[in-house]
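A single protein chain has been omitted; all remaining protein chains appear in their positions.
Coming up: subunit A.
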Amino acid sequence: MSDRQSSNAYWQANLRIIWVCLAVWALASYGFAIILRPLVSGIKIGGTDLGFWFAQQGSILVFIVLIFSYAARMNRLDRDHGVDE
């Protein structure tokens, strides 16, 4: 039973991390690059604005950072809950 509880706590923690990552994922792509682009158009980058940079470069860099930080946090979580390999 304790095993099941531990794995429940582990799963809830995993879901929380996923939600945070998905929020950042959506903000970088759908947010700054598309929907919020007019709001941040005052910030100029290299002949265009922040939204264009996010759409053609920034979002991809954010995605990479997101995956590696997810992997690192999950490794720590795996160890804390004793479910690592």
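We adopt the following convention: contacts are C-beta pairs under 8 Å (C-beta built on N, C-alpha and C of every residue); 3 or more make two chains touch, one makes a residue touch a chain; residues count from 1.
Keep this in mind: contacts and distances are computed from a predicted model.
Among the names given as "Cation acetate symporter", "ABC transporter permease", "ATP-binding cassette domain-containing protein" or "Dimethyl sulfoxide reductase DmsA", UniProt records the absent chain under the name "Cation acetate symporter".
Listed for subunit A, the residues touching the missing chain in the whole complex are 4, 7, 10-11, 14, 18, 21-22, 25, 29-30, 33-35, 37, 45-49, 52-53, 55-57, 59-61, 63-64, 66-68, 70-71, 74-75, 78, 82-85.
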